[in-house]
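With one protein chain removed, the remaining protein chains of the complex are shown where they sit.
Here is chain A:
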Amino acid sequence: MSNEDDVPITIEFSGGLEILFGDQKKYSLLLPAKDESGAPANVAFLVRHLCDKVMKDPRKELFVLDDTVRPGILVLINEADWELEGEDKYEVQKDDHIMFVSTLHGG
């Protein structure tokens, strides 16, 4: 089903989030290059895509809240906090590595 317009990226989950995604830490993903409205795929679209197409667990509230990742999850784009890259407006590039890290509190 590979499409020329799909963007190959790597997704990684850490800090227990992998439990929501079938206990799989790493995914190689082909993300549609355009979102529903035809705009270039950004991280907001990626989050929706993960939620609808990849997430195995029905407890969506443990991943998203108010259409974005819930508090307590860091989004890291190529090893940097997404705040440094424009948050969910960052346009996903070929071979990007995007990581979702849940904060831990135990000690």
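Operating definition for what follows: contacts are C-beta pairs under 8 Å (C-beta built on N, C-alpha and C of every residue); 3 or more make two chains touch, one makes a residue touch a chain; residues count from 1.
Definition applied: contacts and distances are computed from a predicted model.
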Identity of the absent chain, which is to be given by its UniProt protein name, from "Methyltransferase small domain-containing protein", "DNA-directed RNA polymerase III subunit RPC3", "Adenylyltransferase and sulfurtransferase uba4" or "serine C-palmitoyltransferase": "Adenylyltransferase and sulfurtransferase uba4"
Footprint left on chain A by the chain that the document does not show: 14-16, 25, 56-59, 61-62, 65, 70-74, 76, 79-81, 83-84, 99, 101-107
